[in-house]
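Below is the structure I would like to discuss, written out as structure tokens.
The chains shown are only part of the set, and none of them has been moved.
Labels for the chains are A, B and C, by order of writing; each one numbers its residues from 1.
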Amino acid sequence: MSADSNHHPQGSTTGDRGPRSLPLDRFNAFSDGVFAIAITLLVLEIAVPPEDVPLLAALRELWPEFLGYYISFAFIGGIWITHSGVTKLMKRGDPAAYALNLVLLLFVGLLPFTTTLMVTRLGGEDEGVAALLYGVDLLLASLVLSALIVYLAREPALLVDNIAEGTLGRVTRQRWASIGLNVVGIALALVAPQVAVALYLVVSTMLLIIPLLGLRRHRRESRAA
Amino acid sequence: MSADSNHHPQGSTTGDRGPRSLPLDRFNAFSDGVFAIAITLLVLEIAVPPEDVPLLAALRELWPEFLGYYISFAFIGGIWITHSGVTKLMKRGDPAAYALNLVLLLFVGLLPFTTTLMVTRLGGEDEGVAALLYGVDLLLASLVLSALIVYLAREPALLVDNIAEGTLGRVTRQRWASIGLNVVGIALALVAPQVAVALYLVVSTMLLIIPLLGLRRHRRESRAA
Amino acid sequence: MSADSNHHPQGSTTGDRGPRSLPLDRFNAFSDGVFAIAITLLVLEIAVPPEDVPLLAALRELWPEFLGYYISFAFIGGIWITHSGVTKLMKRGDPAAYALNLVLLLFVGLLPFTTTLMVTRLGGEDEGVAALLYGVDLLLASLVLSALIVYLAREPALLVDNIAEGTLGRVTRQRWASIGLNVVGIALALVAPQVAVALYLVVSTMLLIIPLLGLRRHRRESRAA
């Protein structure tokens, strides 16, 4: 309605300036914007306790909110790292890559909502459903990111070179581990919701820790060489 | 008052560094920022249900909010895709392009408000007026985007080459279809508001789907060639 | 405390990679981010009317909020246009330019607050004080922007070439008109607050209109030449 999809049925040009080509810098800047805003909005979900409540007691009761802030910050950050690793292999976008990216960001943009849902229900009657919804939101974002990567791997015209194609294939295969853990979290959510949340905590922490560990090994290898 | 328009009555230079020239990277970065924020603020309009309400029942009642999130995410995303396709043909901006862009973003920035208005009134007495206002906001954004494209098509000094001029003319003509659907939505809003919302849903979904379909055909063509 | 100012007393290098040099792309990206967020937060200040209030009546009562949205959108947009026109003449930043820019953004960041203050008090007892505070916030932003421009004009090492120096001097002089109108608005605020608001409305509209008018003349000139 207010926009068309820049779709040209007659167009078959694949050059960088062809009608189907869309710029990579806009793709990246818009994505970075949404990632940054979603990650920063998370803090708005932690309500500042009213002034007449003793502070330490109030903060103790806010622990689920802090947990949610931490977990979702790490997950969105992890998606952002993967996304950056993928776009460095691209030289331009096209309407399909843009549209897949929008669907990815749609699910990322919901995370502040599903995070708050999960942590405010923790320990309550509906904690299972809430932990399930959080896991499903995460899984959908993850699957769309994989779809984007698979799509790019099949469109050499969008990539910087032929090696990029193989690298993307490898990234896609490695992602099955994290998608598998995500499915386990969803399965646990209904039978043992707090175990599911603990799993989210462990996996999100791994997303921040592994890059640091990986690097120490890398440095040992460099010294050995 | 707090700013002038960088307007130089005596200036007639059209070079890239002339007084009327404004940089394209700032034009893009600011636009991407506003698009990203408007699209991410949409989630703040979905109120997290209070803890004492059964979760599934509460979520069922929130369906209009989710619908609004989806529709406006897709519309703003569609405007962003078109905007990116247009700016890839530019080599620089000028005060008029900057000002038109600001007016476009003014209407985009209102969409989180008009979206919430439309979905919270859905099924109520004023649903017609609310659906109308949403359609009008969308139409104004769409018309200003077309005005920006028409303006650019007439200013070769802002474009990368002569082919860009023709491409912009084609984009403008293709946009009449989406503007027409938008007008139909507005006309329906007062007589059959829920049909208008359904139309918004269909059109916004098309904005995400068409780029993906278009691509499959494109690939078949590539193979055939 | 949590950061130092990257200040090196012993440093006197002025090369692009010297210790005092700071990158222009970060300067621009951060500024565009704050401008974009401040301009988009404005819409959050328009409260969606509750569902049991007739919509049209509720919207009529919201006219001051829409007015504030429009005026501040145009003012922030105008500052952004000037800021872009200035940074296109820069080749890099330094700690002083970064610090001046931060103070500018501090006052821009307050505009959503002072805007809401002004429009919610309109017609009430304190409308004069509120219109005054709005004008003062705008004036401080404007003066710091001028200070940044004056500073840059005296630091050729930060500029792309010698012509830039002269251009910045001209921009500074032209800005006195808008600063003068701003002072008139502040003076009017206490004696005739609604006239002050009307002046803000006229000036902010001019910020959007002048670039478009200026361009028509420019095109006539081009044809004549």
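Quick note on the criterion: a contact is a pair of C-beta atoms (placed from the backbone, for glycine too) under 8 Å apart; a residue touches a chain by one contact, two chains touch by 3 or more.
All values derive from a computational prediction rather than experimental measurement.
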Subunit count for the whole complex, all chains sharing one sequence, 3 displayed
4
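Going forward, only the chains that are shown with their structure count from here on.
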Which integer distance in Å separates the CA centroid of chain B from that of chain C?
24
Separation of the C-alpha centres, chain A versus chain C, in whole Å, is 34
Touching two or more other chains - residues of chain B:
29, 33, 36-37, 41, 44
In the complex with chain B, residue positions of chain C that touch it
28-29, 32-33, 35-37, 39-44, 46, 48-49, 51, 54-56, 59, 69-70, 73-75, 77-85, 87-88, 138-139, 141-142, 145, 160, 163, 167, 170-171, 174-175, 177-179, 181-182, 185, 200, 203-204, 206-212, 214-215, 217-218, 221-222, 225
With touch defined as at the start, can you tell me which chain A residues reach chain B in the complex?
1-9, 11-12, 14, 17, 19-23, 25-27, 29-30, 33-34, 36-38, 41, 44-45, 94-96, 98-100, 102-103, 105-106, 109-110, 112-113, 116-117, 120-121, 124-126, 129-130, 133
